[in-house]
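Missing here: one protein chain of the complex. Every other protein chain is in place.
In order of appearance the chains are A, B and C, and numbering begins at 1 in each one.
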Amino acid sequence: MTIQTEPFIVNIGPQHPSTHGVFRMRVVLDGEKIIDADMVVGYLHRSLEKLAEERTYTQNIPFTDRMDYLSAMSNNLGYCMAVEKLAGIRVPERGQYLRVIMAELQRIANHSMAIGTFINDCGAWQTPLMWMFAEREKILDLFEMTCGARLTCNYMRIGGVAFDIPDEFLPAVNGLLDDLPRKIDEYEKMLMENEILIARARGVGTIPRDLAISASLTGPMIRGCGIPFDIRKADPYAVYDRFDFAIPVGENGDSYDRFLVRMAELRESVKILKQAVPALPGGPYKVDVPLSIRPPIGDAYARVESPKGELGYYIVSDGGTAPYRFHVRAPSYINLSVLREMVIGASVADSIVSLGSIDIVIGEVDR
Amino acid sequence: MSGVGPVSAFYVLAVLSIGSALMVMAARSIIHAVLFLVLFFVSLAAMFVLLSADFVAVAQLLVYAGAIGVLVVFAILLTPSREQRGMETKFVGPGLLAGAVVAGTVIFIAFNTNWPTASNDFPSTVDAIGQALLNRWALPFEIASVLLIAAMIGAIVIVGGRGVDLDPGAAGPSARLVRRER
Amino acid sequence: MLGDWGHLGFLILVGIALPGTALVVSVLLGLFKIRPKLPNSVKLATYECGVETEGPSHVQFHVGYYVFALLFVVFDIESIFLYPWAVAYRHEAIYGLVEAVIFIGVLVLGLAYAWKKQALVWR
Partner (left out) sequence: MTALSGFLLSQWYDLRDLGNPVRALIDWINGWGDGTTFHWVGYIVAGLIGAAAIGLFLGIAMLSLIWIERKAVSRIQIRYGPNRTGPFGLLQPVADALKLMQKEALTPLAGDKIVFWLAPVVIFIPTLLVFGVLPFGPKMTAANISVAVLYIVAIGSATPLVIFMAGWSSNNKYSLLGAMRGIAMAISYEIPMVLSLLGVVLFTGHMDLNGIVQWQQKYHVWLIVLQPLAALTYFISASAELNRTPTDIAEAESEIVAGYHTEYSGMKFGLFYAVELGNALAVSGIWATLFFGGWWLFGLDRWIPAWLIFLGKMYILYGALIITRGTLPRLRIDQLLDFAWKFLLPLALVNVLVVALEVTIWQENGISAGIVLPVFAVVNILLSVVLVVGYVQSFGFARRQRPRRARLITDTLAAMPQ
């Protein structure tokens, strides 16, 4: 016997506590079950890619800060690498090492935030988020020490980094690196065996492996499915090929696996930092590059493993001081594309967990 | 029943219960009707207190105001919304007839029963009910459990234990409804 | 005994008066212009995350809720039957035990049936 029920439409977002900004999910519900879902993006669109065509190459660096504002360093890095590739600039050793150190610190900061908000989306009452914030604060202090800004750092420059690190940076980062493994142990003990968290996240928002590949997911999303795809290994940039680190992968591709991958990546980042900080060479941290650089006519694509996935910049130069075309392959946006497949058939509660496990930043989705 | 307090309480409750019972019929919104019904159940429970039946009062509160009220609410929200609004029905005539019969019976019984009245210091009735259930009414007590289980099995069978599929014909606001097994 | 129940009646009065006072004070503050009252149609619209509501809000709901309500009614009545039994239990313990084991046994059978028929699975 079938009893008819009326499906009804509910908008989750744009002004919703857990859509991580102004993302909108328009779902058709049958009771609590989602039978259809539409994703609406664009509420935060600032046409960064168009604006960038009117600015010089150097002036564009602060724009990249504002895309994924939780990992400004990685964004800077990708953009500078693309311009360097276009103009054929070689970055000195010290600059490369500083870039790696900053990018990995940023990864820890971003993953702390991602894990914290993910558990918040699972319904914890702020506690894990606040605990995670404590570690993130220390990293942001390091950024402030180096470049004066905490969130939108604008630290990387074409040909190196903007400033050399201050004297108190190295002791502070060493202290942090001694502290972090203990803290990560604590978090793992707290979170990984939490019965409710496992019940809420395991088997929720599962992405089949072939879907993950065909949707070109990257970052923890694809690694959660068991595919060890990481730009740092697949297409090493900066000095990543000199360090010994592993790529954590999950098994089932569900939300819990993505959470596990992020937890493990915290450890791997600490491992990289522990190798990179003692090996930091002397010498110049930047090559002299004219402020309004004019790269030769051509195009270049550079990609980095940002905390959210493959962050790629495609720049076309017409020989002028501004890029002719500027395109960003934003990992948040592409990872978000599978959300519809994840939530249909799930309940409202599960859909929020799925969304939280993607770790999107609307600034990057909408650009 | 004696004393100013209980008597005045009786009149207050009588007005409340009859008024809310009338409002159940008069209310335009069906949810309002349910809320008045719950109010009626609650005032009836208070009436039982005045009749020295404290256990029955609490049971009334628990079963009728709590359980039946919720059941009726769910039943209403399960009805298609277009059917929630019909004020006219072809059952007016039979309904009035049935109501008149029930009312007549109730009035007849009310005038022909020697009602016990509450004393201000009545003993708890729970113990007496319990003794009765243990001795004289042991068999009905057991049969009641079987009856309840029968009701439960009936409910499960009617709703269909294996669950309810969304009828694809019930395409509502969304043009592309996706049917998917979980 | 009856007097104690009457005290509960006074409590109901207080229970209405307490939040009533809070609301009245709040309304008075509005009259004295301490509390703003500047309604407009957007403010008074139904909140749906900043977009306009689509379709009716009061819709037919999923049947899953109803199954649980039915189960609840049955178990509720059963457990109420057990209370007088529990109070009077001390007088006839062995007889009462047998009686209760049968009663609760039937209850458990029902629970097992519902469990097996997946009526306890939320969907």
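Just so it is clear, a contact is a pair of C-beta atoms (placed from the backbone, for glycine too) under 8 Å apart; a residue touches a chain by one contact, two chains touch by 3 or more.
Quantities reported herein were computed from a predicted structural model and do not represent experimental measurements.
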{"item": "Where the missing chain makes contact, among the chains that are shown", "value": "A, B, C"}
{"item": "Selected from A:22, A:35, A:260 or A:343 as touching the chain missing from the view", "value": "A:260"}
{"item": "Selected residue (touches chain absent from view) among A:168, A:186 or A:251", "value": "A:251"}
{"item": "From A:195, A:241 or A:288, residue that would touch the chain that is not displayed", "value": "A:195"}
{"item": "Sole contact to the chain not displayed, among B:61, B:132 or B:147", "value": "B:61"}
{"item": "Residues from chain B at the interface with the omitted partner, ascending", "value": "3-5, 29, 31-32, 35, 38, 42, 54-55, 57-59, 61-62, 65-67, 69-70, 73-74, 77, 124, 126"}
{"item": "Touch list for chain C against the chain that is not drawn", "value": "1, 3-20, 22-23, 25-26, 29-30, 34-39, 41, 43-49, 53, 57-58, 61, 65, 68-69, 71-72, 75-76, 79-80, 82-83, 86-87, 89-90, 93-94, 96-97, 100-101, 104, 107-108, 111, 114-115, 120-123"}
{"item": "Residues in chain A touching the chain absent from view", "value": "8, 10, 16-18, 29, 32, 119-127, 130-131, 134, 188, 192-200, 202, 209, 213, 223, 226-230, 233-234, 244-251, 256-257, 260-261, 263-264, 268, 347-350, 352"}
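Everything below uses one rule, namely that only the chains that are shown with their structure count from here on.
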{"item": "Intercentroid distance (Cα basis), chain B paired with chain A, Å", "value": "57"}
{"item": "Mean-CA-position distance for chain C and chain A (Å)", "value": "45"}
{"item": "Rounded Å distance, chain B centre to chain C centre (Cα mean)", "value": "14"}
{"item": "Sequence positions of chain B contacting 2 or more other chains", "value": "78, 80-81, 159, 164, 172-173, 182"}
{"item": "Two or more partner chains touched - positions in chain C", "value": "54-56, 59-65, 123"}
{"item": "For the chain C and chain B complex, residues of the former touching the latter", "value": "1-3, 5-6, 9, 54-56, 58-67, 69-74, 76-78, 80-81, 83-89, 91-92, 95-96, 99, 102-103, 106-107, 109-110, 113-114, 117-119, 121, 123"}
{"item": "Partner chain C, residues of chain A touching it in the complex", "value": "3-6, 8-16, 24, 30-33"}
{"item": "Residues on chain C engaged by chain A in the complex (per definition of touch)", "value": "48-51, 54-57, 59-65, 123"}
